[in-house]
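One protein chain omitted, others in place.
Chain nomenclature is as follows: A, B, C and D, assigned in order of appearance, with residue numbering initiated at 1 for each chain independently.
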Amino acid sequence: MSDSFIKFDDVSHGYGDLPAQGKFAVENISLEVHTGGFIAIVGPSGCGKSTFMKLTTGLQKPSRGRITVGGNEVNGPLSFSGMAFQAPTLLPWRTTLENILLPLEIVEPFRFDFRKKKDEYIQRALKLLESVGLKGYADKFPWELSGGMQQRASICRALIHQPKMLLLDEPFGALDAFTREELWNILKDLWTEQQFNVILVTHDLREAVYLADTVYVMSKSPGKIVFKREIDLPRPRDLEITYTEAFTNIVHELRGHIGSIRSGK
Amino acid sequence: MSDSFIKFDDVSHGYGDLPAQGKFAVENISLEVHTGGFIAIVGPSGCGKSTFMKLTTGLQKPSRGRITVGGNEVNGPLSFSGMAFQAPTLLPWRTTLENILLPLEIVEPFRFDFRKKKDEYIQRALKLLESVGLKGYADKFPWELSGGMQQRASICRALIHQPKMLLLDEPFGALDAFTREELWNILKDLWTEQQFNVILVTHDLREAVYLADTVYVMSKSPGKIVFKREIDLPRPRDLEITYTEAFTNIVHELRGHIGSIRSGK
Amino acid sequence: MKKKNFLEKNAAIVLFIALLVIWQLICTVFKVSEFIFPSPIQIGQNLFEFRTEILRHSWVTFWTTMVGFGISIMVGVMLGFLIGSSKIAYDALYPIMTAFNALPKAAFVPILVVWFGIGAGPAILTAFLISFFPIMVNIATALATIEPELEDVLRVLGASKKDIIVKIGMPRCLPFFFASLKVAITLAFVGTTVSEMSASNEGIGYLLISAGSSMRLPLAFAGLVSIGVMAMSMYELFAVIERKKTAWAHRS
Amino acid sequence: MKKKNFLEKNAAIVLFIALLVIWQLICTVFKVSEFIFPSPIQIGQNLFEFRTEILRHSWVTFWTTMVGFGISIMVGVMLGFLIGSSKIAYDALYPIMTAFNALPKAAFVPILVVWFGIGAGPAILTAFLISFFPIMVNIATALATIEPELEDVLRVLGASKKDIIVKIGMPRCLPFFFASLKVAITLAFVGTTVSEMSASNEGIGYLLISAGSSMRLPLAFAGLVSIGVMAMSMYELFAVIERKKTAWAHRS
Partner (left out) sequence: QTAIKFQLDWRFEGPSAFFLEPAAKGYFKQVGLDVSIDAGNGSGNAVNRVASGSYDIGFADMAALMEFHGNNPDAPNKPVAVMMVYNNTPASVITIKGSNVKKISDLTGKKLGAPVFDAGRRSFQLFQDANKLGPVNWISMDPALRETMLVKGDLDAITGFGFTSILNLEARGIKAEDIIAFPFAQNGVKLYGNAIIVSPKLIKENPAAIKAFLEAFTKGAKEVIANPDDSIQYVKQKDGIINVDLEKRRLRLAIKDAVVTPDAKAEGFGTLSLPRLALMASQVSDIYKTKTRVNPDFVWDGSFLPLASLKTVLPK
């Protein structure tokens, strides 16, 4: 497929000097994601999902194998990705608003005219904040926010610069079911509109099936991709779909695979 | 009820100088938990669940009202509680094992003979680690663990000194469904055995209903208790019960209450 | 949060006055002669009597120190960034800088005088040479201990090393930058004074030597008091800026 | 992770030799006379010729410095804890300490001599007085900026203030404690030397003055080299301990 945006070619990665001992966090990962594709990764805790994200963005260089994104081999951090890390990692010396503006201070072309267009950018950030239910918290510091609020702010930071590739590492983990479903739809709409690439790590199978085109199931450490499921549910989807049988069937199928990983070991 | 272990008496609390402006994070909380009771708190993100936990342990002094725990008014941090915070907050200069031993270095009577019994305590910690699936990670540093692993380590730290009162703030949020259910059972068994008090904050209603005696639903900020549900499912419970109609009914009932909080505003 | 009482608000002044009283009492009760340790009253008399002279010398010392201190902030910050962000610079420069800083700067004053003549030149240079090291060390340490998790937040955006230093390194090390400023300003005053002591016709250093040589210890101490007051004012200035800029770090 | 090449492993030595060569070249090419700035070769010759004397004086300076430095670690840590954990102590002591530290310690040496006679007493005290401040400042800053989130981990267990300092304050401020040690050890050497310069029969300070007053600059510089070497060794010692104890903070 010449259209593939993200391509993993038999990639293995381990931290520190473990690779030398043949110990990897993720092993023999090969996959391709076409431009604008939305994939989800599920798998047991510690299987290497976050590691996969770090590899994709170039934060970690693979011990073995080759990763290409947008046609170029990944050799260092890319500059067109947005990432919400598993921990909120907001900078404690910046207010929520300032935290969210951060990518615009770094990434071109926003960086170039950041000073000039600052007001416009602030408006954009405030709108984003409002959409995740944080209206009125722009001037609070991160440690004045609750856990879930921090997580939502972190999602805003990942989105603000409209990245070509969006990576979300369990972005809704600290949210209640209703807020979570609301954010699903916000994300879905943004994606439908802008057609960027998304990689979503989640433990919520309904979330994965509802949002993604393809769900990958990873095995226990060392993480390999043991199952790949194309989600052929029609789009546009709305929350009603989660009550359909087709949907629940896929969820159950995935659940079964994850279950068998556990018992298999 | 003279048996009540935890008692909130019209408690309101706000941070900084907000209370002076009449703005509170939690408002007019009154509740009683009998000795050995297991309660769960659910509610939308930012409603004040973590604040409630901090009040119970004495980490925050209520702006208004009175809290008694174990018969005494809470005036400062208690010394018989174990808490797993929402963020794992492991100390980065300690290995996982050392992090888990921390409470034993602080809390009497363990502190008294910590040096002498260190080997015994290490065994205990290792067993605990194994039970949450972290065998072999004792000597890793926290930043060498995945997000979910850190969270599990943090749960071990809350349990190691067998506290009379255990507070768990979304302890299983970063775990996949299977690991999570495994840990439910571990917690349930421990509690059945030792009958300590538990306060569990969670977004997972099944988790709340499966584990707790009573589930409290909090409203959006400022958090008030809007609904209290005694879970009259028979004990001992096992995972089968989650598929019963009685169980799903309670979950749906709670879900409805939370949903109405959102739309109500 | 709670209202401060009088003692809390004026702790420094109360302690200061208490110390003065004790000092005066000791001097009076034990009849300590002024050539051994002058009493606050004697010092006060000299401060008043020679106020114009002391002010004139203080002003010289003050601006000299400020120039040297300014240079030392610039150089200290730059070296700190260099050492804190490059492993090889750390390994190469740090030990040599440490060695250099262990040398008494007083030993270099004569050499500086030969190059720059007597006056402000050597004093500024001495103030600089003596005071950049703490700044460098704290900035380097702060940068070298940045949590990789925070760094990743920027790295994932394709940020350059410089971006990371500006957006994370600098704000994160601000509390320790201020800490080092407090150390550095005291050293800068010491540097200026020491240099003036061995090669100058003005400044508090000159006054110290001049008063010392005619065994007028109370006058010398009056000069020391003036340095102390100047340093304390600078401390208060830093404290004000620090409170504004690093509130986030002092939130407990 | 990757293999270090020769340059990276021996960066300090390579840079050091490079500096020496440049220095020698400048001295040779511009025919700088030895009483203006001696060349490395001249210094080397003196180092060799007077090695026993220099060693003897160095040993005196070394142990004196170590005693003063030891006291300053103890006092600096204690004051740092006090100031860092009590708001009122912070407000009261910090400005006064800053003022005190801006006073040139050389001015106190004559007074110390009155109390302790000349020799090790004033030198130890001067080394202490001059070097405790950076330690105090960094520890106080580290403690005052502990993240409340980490503190809560202990507070929820009913830990005392002391527990929190020992289990969180100390390890967390370790990198900055080591940073301050690096500053303090250089100051301690300066303190000892300055005191020896005006009140001692031995030590590198005495040698500096003695050689300086008879215009033997190469010998004086040989003494300075000895101080530099001692300070560098202490630096390396700290660096080894630091690598072991604060690896967690340098994990990037």
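The working rule: contacts are C-beta pairs under 8 Å (C-beta built on N, C-alpha and C of every residue); 3 or more make two chains touch, one makes a residue touch a chain.
Predicted model only: the values in this text are computed from it and were never measured.
S.K.: Out of all the chains shown, which come into contact with the hidden one?
M.R.: By the stated touch criterion, the chain not on view contacts C, D.
S.K.: Where the complex has a chain not shown, which of C:109, C:136 or C:204 is the residue touching it?
M.R.: C:109
S.K.: Have a look at C:41, C:82 or C:118 and name the one touching the chain we're not showing.
M.R.: C:118
S.K.: In the complete complex, which positions of chain D touch the hidden chain?
M.R.: Chain D touches the missing chain through residues 33, 35-36, 50, 52-53, 56, 110, 113-115, 117-119, 197-201, 206-207, 209-216, 219.
S.K.: For chain C, which residues reach the chain that was dropped from this view?
M.R.: 31, 33-36, 109-110, 113-114, 117-118, 198-201, 206, 209-210, 212-216
Note that in this section only the chains that are shown with their structure count from here on.
S.K.: Need the CA-centroid distance for the pair chain A / chain B, whole Å please.
M.R.: Chain centroid spacing, chain A to chain B, equals 28 Å.
S.K.: Which residues belonging to chain B are in contact with no fewer than two other chains?
M.R.: Expected reply: 16, 87, 92, 143.
S.K.: Multi-chain contacts only, two chains or more: what residues does chain C have there?
M.R.: Within chain C, the residues that touch at least two other chains are 147-149, 246, 249, 251.
S.K.: With touch defined as at the start, can you tell me which chain C residues reach chain D in the complex?
M.R.: Listed in rising order, the residues are 7-8, 11-12, 14-16, 19, 36-37, 87-89, 91-96, 98-107, 110-111, 114, 133-134, 137-138, 140-141, 144-148, 151, 175-176, 178-180, 182-183, 185-187, 189-190, 193-194, 197, 205, 208, 212, 220, 224, 227-232, 234-236, 239, 246, 249-252.
S.K.: Okay, in this complex, where on chain D does chain B touch?
M.R.: Residue list for chain D touching chain B: 149-150, 152-159, 163, 167-168, 171-172, 174, 246, 248-249, 251.
S.K.: Considering only the defined contacts, which chain A positions touch chain C in the complex?
M.R.: 54, 57, 59, 77-83, 85, 87, 89, 91-94, 102-103, 105-107, 141, 143, 161
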